[in-house]
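All protein chains but one are shown at their positions in the complex.
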Amino acid sequence: MPETIFEVDTDAPIDEQPDPIVNRWHPDVPPAASIEPGEKVRIECLDWTGNQVVNDDTANDIRDMRLDPNHHLSGPFEVKGAEPGDILVVDILDLGPFPDHEWGFTGIFEQENGGGFLTDHFPDAAKAIWDLDGVMTHSRHVEDVRFPGCAHPGIMGTAPSHELLEEWNRREQELIDQGPDRETAVNHETRKEQPPLALPPEPNEVLLGGMDEEDVPEAAEKAARTIPPRENAGNCDIKNLGRGSRVYIPVFVEGANFITGDLHFSQGDGEITFCGAIEMAGWIDLRVDLIKNGVAKFGTDYAMFKPGYQDPDFSNYVVFEGYSVDEDGTQHYKNANIGMRRACLDAIDYLTNFGYTAEQAYIILSTAPVESRIAGIVDLPNTCVTVSVPNEVFDIDIDPDTLSNGGVGGDRGSAAKPT
Amino acid sequence: MPETIFEVDTDAPIDEQPDPIVNRWHPDVPPAASIEPGEKVRIECLDWTGNQVVNDDTANDIRDMRLDPNHHLSGPFEVKGAEPGDILVVDILDLGPFPDHEWGFTGIFEQENGGGFLTDHFPDAAKAIWDLDGVMTHSRHVEDVRFPGCAHPGIMGTAPSHELLEEWNRREQELIDQGPDRETAVNHETRKEQPPLALPPEPNEVLLGGMDEEDVPEAAEKAARTIPPRENAGNCDIKNLGRGSRVYIPVFVEGANFITGDLHFSQGDGEITFCGAIEMAGWIDLRVDLIKNGVAKFGTDYAMFKPGYQDPDFSNYVVFEGYSVDEDGTQHYKNANIGMRRACLDAIDYLTNFGYTAEQAYIILSTAPVESRIAGIVDLPNTCVTVSVPNEVFDIDIDPDTLSNGGVGGDRGSAAKPT
Amino acid sequence: MPETIFEVDTDAPIDEQPDPIVNRWHPDVPPAASIEPGEKVRIECLDWTGNQVVNDDTANDIRDMRLDPNHHLSGPFEVKGAEPGDILVVDILDLGPFPDHEWGFTGIFEQENGGGFLTDHFPDAAKAIWDLDGVMTHSRHVEDVRFPGCAHPGIMGTAPSHELLEEWNRREQELIDQGPDRETAVNHETRKEQPPLALPPEPNEVLLGGMDEEDVPEAAEKAARTIPPRENAGNCDIKNLGRGSRVYIPVFVEGANFITGDLHFSQGDGEITFCGAIEMAGWIDLRVDLIKNGVAKFGTDYAMFKPGYQDPDFSNYVVFEGYSVDEDGTQHYKNANIGMRRACLDAIDYLTNFGYTAEQAYIILSTAPVESRIAGIVDLPNTCVTVSVPNEVFDIDIDPDTLSNGGVGGDRGSAAKPT
Partner (left out) sequence: MPETIFEVDTDAPIDEQPDPIVNRWHPDVPPAASIEPGEKVRIECLDWTGNQVVNDDTANDIRDMRLDPNHHLSGPFEVKGAEPGDILVVDILDLGPFPDHEWGFTGIFEQENGGGFLTDHFPDAAKAIWDLDGVMTHSRHVEDVRFPGCAHPGIMGTAPSHELLEEWNRREQELIDQGPDRETAVNHETRKEQPPLALPPEPNEVLLGGMDEEDVPEAAEKAARTIPPRENAGNCDIKNLGRGSRVYIPVFVEGANFITGDLHFSQGDGEITFCGAIEMAGWIDLRVDLIKNGVAKFGTDYAMFKPGYQDPDFSNYVVFEGYSVDEDGTQHYKNANIGMRRACLDAIDYLTNFGYTAEQAYIILSTAPVESRIAGIVDLPNTCVTVSVPNEVFDIDIDPDTLSNGGVGGDRGSAAKPT
């Protein structure tokens, strides 16, 4: 087992963690540890909410989630010799839940508090707890579903330089300024999604690792939120970044200051419920290396990776199509997001034929290895997105021919609700 | 061989085709032939441009493309017994080019005349001719690329009812009305993409199959363009709809009035250059069947399908990430299209390291079995899209580790240009 | 379409074929046509039995099969510039049945006349006719089975040199001499398999292409039977040699004198019923090339290949294990053949739970893309062989959990029998 260079405690409050948690991107957060190129290390991670969710049968914790302090991450880690312009190579060797904590959760956030991709249709909080049985998972809140996960870190990233951080703040503030009325997350009358367009630096509940306390207030004014992925990779939430993958991330500061966390046991493309993967606390084993001057060599702006050959290998899919026409019949211009939404909504409607509630179906799409592809992006105005649901994740048969022959009814339980 | 129920001639003008071509959606186009449920048939199809492209080494034909008459399609075909509310089941048994016409083409359209997904970066016409060798293809215009295609029809659809057609026209006109200044396809000064937001019915060069000539003018005023996919499936351009697939399409009129065409030898997700697959004339063998009252049974709005187990089975991918920040640094709100664009641009930059021109790389992404997935859709404001390029389609090794060790240079020729 | 360099007629007797058929390996058979390196060609092929089987519902043709004249092959083809020591590179571009002949057959031979892998258990003739629907197939004699085939040539080979032919005859005669009592194919009393140990040159019904008639008698005394695969590749019967594959075969004579035929629409590993693939007449498109002095470069004795990325991509298997203990309890020493037999017998017994007759199950194992792997070869005395049956080829669900919950009965018809 590689040496553990960062420890967490799933039972302790955030301010009593063995190593200081970080929840913002900032170049001046001091490294929590150092790694040599070629070295492999173990890093422990809290779940992204920092222990806010418990293994029970209500969704009160999801409903009452404090969002400002997320994500709760581990790092930064200095990579010896890393310089701006290098590419950091990260091999994802293995990851998993803690031995005494073999469960994960998926939440549907309240529309007023976080929302999700289909929040107009699912405005209320709900939760599913998943038992993690080695590579397999199942949930008492979504019955007759059982599948192997492609566990992966939701977040891996390098620290931005001061210049890059300023650029992030500039461009995101410009976007925020386009929607000044969207300060509140939702229009309560229409229940139409009205989240803020982006999240500005939020000094509330900021965690900057081991930074000197006196330096925190100034840094907190500029430190970037960890929700979006950006040039430094960050919260990419790519379901295929599993064991055996090799990731290439640009370096922006001396030492790279690598941060990771937000471990997922499994995720569908899009992670659509927002708290949408099978979220878990756990450990991840990595080996890091450097490609000196790699950014110039590759000529690319963003992170790249090679998958690990061990994604679940399903072949028996039911595929749903969606186009960029809203549910109310409004035509949008080549909008892949709406295409995906319509395909997801069709998939949800379809799965309810088999005894699942719409919420359960929403959770299945968000957690199982579902593929969402941009099939056609040039056929204006209707971008076509496909959502492919693997039949193999169900204990029952969801084939359309089976359905047309009478189908498979049944009671599949229900997601946990607030009490 | 199934009986051929629709013939085309790749050497004849459109008005001298053996069976009358159709290029709009309208409920009143009379069937060209009838099919019994359970029957298998062969349908011949022109390439989508109706013989406008030739197998040569210039891109003049692409530059001068007449767009109004596209797509050139085969049908409609009455399916006996089909009624509104049924689902039409279409088995894609096989398809291919004509024996004396074993080549296909990919075009990059002029920005002023059609454009494409990355038209700001590729404003000029270009073309690649592909030799079709059984299941394999290669191009003298994109060297050291050789791969098996997952041949599929770009278009399969049922006729809309009058009500549905009206709805399409309503909603698309509403969108058009939002961009009255976008009448011309492009702003010549900025060269920024300014295509129309949608295409209204266009009586110019309308083809309504065997409709009585006297009825055509009125129908042409309402008949829908075939560019976008809609509730009737239509121009879905899904690269995985290959041999062995089974497709489920809602029926809106008596007899279904099924139309198909726009055959592709291979396509990458998105079909990004617009004339973007390996476009071919050829034949397709189908078997049709009906699920009576299937729309109510399934409860879905759009088409669905099951893939055919014979997509090219690649495993060795190089994956590029993109987020919804424009090339000029403008931040957009959860925009998957921009995420895909950035990932594509990175992939193109990366491939130029191996001796490909940017145009060639653009063509590769558009034609080879490239996967574009919406990885994370909820991490505002930066939707993450991944573009996965299979190393197996290259005769050379495009692995990042190979590149960082010095790479593989070379001259790979160039796409055809206008003369 | 490549030029057709060899034609056959599925309605004509063998001695009235448009091009002369060949059914033995001999260096002196003159080429039927010539091919340039880099050229692609179409070759037509009879089914391996030379039109002996008809599309009907009896198995009389299988029962009465004349075996001596098999296989009926196309060639030889001279490859310009090929010399002994070169490697012939063959790209399998495409293949299929004739348009007016879209069916194939699978036979279980009589124990007294050919037998098969499990002839002790299936001593009587039976037949299944398969409809070939593009890439899909199904059979009225084996219901509720429907799958895409990985079509491939059973036979591709180069002519042996005189020296190599002598070596074949020497070593095979030595084997024959070990079983002098096995002249007849079977012991009628015990019905235990007693086929000849090998097949010596058989002048009866010999076909040596266009060889001068006066030279035939002498050549026929030495010409090798085409049943076994050998150094020249020959009757390899490899189910994965499908479209897109590239094959590397040693050259033994000037011009290579390549022969092909015995086309299969699909086959399971082992081709266990002997007439065991979905056998078809049809055409094959190939491109050939040469690696000069390739045998020395590679240092290998036998043929090699790269698969074509388009085998049916199944993932949902039920796997049966077998060990080298005979059905009567006799222990054998590390015998993979017996391991495979026991696994096949278990698979057959298992499938009868779902309404299939044992004969139908035997045919399914022989024709569908079933994987038979030598799992453990060193654990004396019991070599373990696994036989993996893809659930996806059935319209019903053959999962063991489904069976343990009550299963899926039903009548699946029956194979054709002699009348």
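Note that the chains take the letters A, B and C in the order they are written out, and that residue 1 is the start of every chain.
Simple rule for what comes next: a residue touches a chain if its C-beta (ideal position, glycine included) is under 8 Å from a C-beta of that chain, and two chains touch if they have at least 3 such contacts.
Quick caveat: nothing in here was measured; it's all calculated off a predicted structure.
> Under the definition given at the start, what are the shown partners of the omitted chain?
Output: missing chain touches A, B, C.
> For the full complex, which residue in C:Asp11, C:Asp100, C:Glu213 or C:Asp301 touches the chain that was left out?
C:Asp301
> Considering the complete complex, identify which of C:Glu102, C:Glu172, C:Glu359 or C:Glu392 is in touch with the unshown chain.
Here the residue in touch with the unshown chain is C:Glu172.
> Given that one chain is not shown, which residue among C:Pro30, C:Pro84 or C:Gly376 touches it?
C:Gly376
> Pick out the residues on chain B that sit against the missing chain.
313-316, 392, 395, 397, 401
> Considering the whole complex, not just the chains shown, which residues of chain C touch the missing one?
Against the missing chain, chain C presents residues 87, 116-117, 167, 170-172, 174-175, 195-199, 227-230, 233, 235-240, 246, 248, 269-274, 276, 291, 294, 297-307, 309, 315-323, 325, 329-337, 340, 342-343, 345-346, 349-350, 352-353, 371-386, 388, 399-401, 403-404, 407.
> Kindly note down the residues of chain A that lie in touch with the hidden chain.
1, 40, 91-95, 99-100, 102, 133-136, 147-148, 243-244, 285, 287, 308-314, 392
Simple rule for what comes next: only the chains that are shown with their structure count from here on.
> Same or different for chain A and chain C, when you check if over half of the residue numbers at their contact belong to both copies?
same
> Distance from the CA centroid of chain B to that of chain C, rounded to the nearest Å?
Inter-chain centre distance comes to 40 Å.
> So, what's the distance in Å between the C-alpha centres of chain B and chain A?
About 32 Å separates the centre of chain A from that of chain B.
> When the centre of a chain is set as the mean of its C-alpha atoms, what distance in Å lies between chain A and chain C?
About 51 Å, centre to centre.
> Give me the residues of chain A that touch two or more other chains.
Counting only residues that touch two or more other chains, chain A contributes 315-316, 401.
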